[in-house]
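Everything below concerns the one structure shown next.
Removed: one protein chain of the complex. Kept in place: all other protein chains.
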Amino acid sequence: MEKITPDSFVLVYRDRRRKWLVRPSETPKLHTHLGILDLASLVGKDYGIRVLTTLNDELVILKPTLEDIVMKFSRRTQVIYPKDIGMIIIKCGIHSGSRVFEAGTGSGAATAAMAYSVAPGGRVYSYDINGEFQAGAKRNLERFGLAEHVTLKTQDAKLGVEERDLDAALIDMGDPWELVKPVKEALAPSAMLAAICPTMNQCEKLVQTLHDEGFVATETLELIARNIEARTGMTRPSMFMVAHTAYLVFGRKLG
Amino acid sequence: MEKITPDSFVLVYRDRRRKWLVRPSETPKLHTHLGILDLASLVGKDYGIRVLTTLNDELVILKPTLEDIVMKFSRRTQVIYPKDIGMIIIKCGIHSGSRVFEAGTGSGAATAAMAYSVAPGGRVYSYDINGEFQAGAKRNLERFGLAEHVTLKTQDAKLGVEERDLDAALIDMGDPWELVKPVKEALAPSAMLAAICPTMNQCEKLVQTLHDEGFVATETLELIARNIEARTGMTRPSMFMVAHTAYLVFGRKLG
Amino acid sequence: MEKITPDSFVLVYRDRRRKWLVRPSETPKLHTHLGILDLASLVGKDYGIRVLTTLNDELVILKPTLEDIVMKFSRRTQVIYPKDIGMIIIKCGIHSGSRVFEAGTGSGAATAAMAYSVAPGGRVYSYDINGEFQAGAKRNLERFGLAEHVTLKTQDAKLGVEERDLDAALIDMGDPWELVKPVKEALAPSAMLAAICPTMNQCEKLVQTLHDEGFVATETLELIARNIEARTGMTRPSMFMVAHTAYLVFGRKLG
Partner (left out) sequence: MEKITPDSFVLVYRDRRRKWLVRPSETPKLHTHLGILDLASLVGKDYGIRVLTTLNDELVILKPTLEDIVMKFSRRTQVIYPKDIGMIIIKCGIHSGSRVFEAGTGSGAATAAMAYSVAPGGRVYSYDINGEFQAGAKRNLERFGLAEHVTLKTQDAKLGVEERDLDAALIDMGDPWELVKPVKEALAPSAMLAAICPTMNQCEKLVQTLHDEGFVATETLELIARNIEARTGMTRPSMFMVAHTAYLVFGRKLG
């Protein structure tokens, strides 16, 4: 059974709003408003245990999941939600060994989720012209051990994608239609192009461009995630929710 | 570039409602209401091409994705939708090498999606007391080359799960609360249990049982997938949709 | 207590899909696949009773509600759904005495709902250039006793609305932005303009025009109606639903 090491990430969990993603080597003492937690003392122990703070408050030690990690990536750029990246991974058939293109590294959150899915043997090629974003994404990918499955390129994918015969492509940029031609050249025949579009106008223009470039089986959809408060005798949907993240557009390249 | 072989699956595609998942070796001539397609003549060619039927109707030859495959699994039992299985895979962090339990093989659709994600190096252990369902699932898994990543057991998981230290578990049965105890023993500490519950009552009873058994970070949600008709100047949501597939329940085991 | 007369409308009801809106004077014998019902024999009886067909099948006799009536209006044109017209009536504050403009009589369904709400003392002024539609709407309004609260004009509202100081306006046309100027002249200061827009593009162009014309408090929304199957121990949303009817746009005129 896996033991916590000094460099392990642990998710210190109280409830959905109060949780901390930390490492004993970096944060030997975790200071919270619920008291101080001696993280260093967890080394050698199992995940999935209950611990007490100096104020005798109970916290839980979990092994972080992909979602825990991805949702912690810097939020300076658009966030990718689990519902959306899960759908993209399934619809594109991304799995171990897949070679995937990404336009718009951003915070690296989607990059990380795809890197996690293509390992081992696959690779994510992620382009972004913003060097600062890419530096941040690189730090995050390295921190979580995912950098080895990713090639970051600080260059403009609109001017050309250097890879060929790729299994899938994800576009997460404000003008996705500008990427269709270079991505088309980089994709294997029949491969899926996916795009994340916050607005209806982006969907409209992208789908038009996909048709113009001979893509088929285009599909536009949105996933609405609704939390349910399941409590005995008083089960109901949560009162508030994220109403919209982005539309997802898909299309398949013809040779 | 990958060429079509006699045993390759090809997706013959006209539009979202008219598509056929076939193999040249099994269906040398595909008879459709749009004319006959000479599938045998595709051997040695690339995917992603346009072809003509004997009635001069144009069809497209695509390489099937995981979604194309999973949605073709026998529908005698509850279907698993891409949106739901994508979310489960992300939230459970299922990837190459994961060892995953499944209660309720059913048609094997979710089994297939998870098998695809755990390969290589991982394994799905899927229990179902219905031998007929499992035989059908086995045929489908073999047909699509996924059987080697799956161990099927025709036995009642309520009586005990034999595996230990598993990375995740998926329950797709009518009485998921009956599975919580045996699944808890099989999961690694901190690992995620996921369940597919069509009704509110199932969610309620399952979440209560999860709390009783010391699971934490429980979450219940539903994903609503809404298709958009993105057409220049007249973009709108589709008029009809699948309103409900199932609620998804998640919780993490404490050691 | 109200008794059924020969000219009363009755809703013969079996379930949500099998129901008939008929009058004894017009249909003394109602022929259904469940047998024949002797409608004439209901005259003098109360609503809310159970009756038998010649095949001994039980049906229920209900007094039709506004919804029963409106949903039976001819469907050659766009339908108005109860959720949408209810929201419009509330947001516009339409009630007895209101004087309301409508552009696009169509089948007269929304006209009927508004006529029902403005009676007594109010009036709906409904314009449509399609004389055939208006003749159909007139027949329906007369049939259900609502015509006296409506003035139908077979003319193009884009060329001018003749009424002044109106309490509210509803636009249900493909190019609602063309109506903003004439409607603005017809509305009382501070009155609400409402529009029914199936596409995003219509919303966008209409809201822009409303702002250009000095309307304030603009709001665009959609109402998604989801049916629930409430059954003891197995409550869940219905599997299929109408995913989209139309967006509703609102704005208030400044003087």
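Letters A, B and C mark the chains in the order given here, with residues in each chain numbered from 1 onward.
As a working rule, a contact is a pair of C-beta atoms (placed from the backbone, for glycine too) under 8 Å apart; a residue touches a chain by one contact, two chains touch by 3 or more.
Being a predicted model, the structure only gives us computed values, none of them experimental.
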item	value
Among C:Leu21, C:Val43 or C:Leu62, the residue in touch with the chain that has been omitted	C:Leu62
Sole residue of B:Val150, B:Met200 or B:Ala230 that reaches the chain not shown, by the stated touch rule	B:Met200
For chain C, residues in touch with the removed chain	1-2, 13, 16, 46-50, 60-63, 65-67, 82-83, 85-93, 95-96, 113, 116-117, 119-120, 165, 188-192, 200, 203-208, 216-233, 235, 247, 249, 252-255
Where the missing chain touches chain A, by residue	198-201, 226-227, 233-244
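Assume only the chains that are shown with their structure count from here on.
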item	value
Chain centre separation (chain B, chain C; CA means) in Å	43
Interchain centroid distance [CA atoms averaged], chain A/chain B, Å	21
Shared interface positions of chain A, touching two or more other chains	200, 204
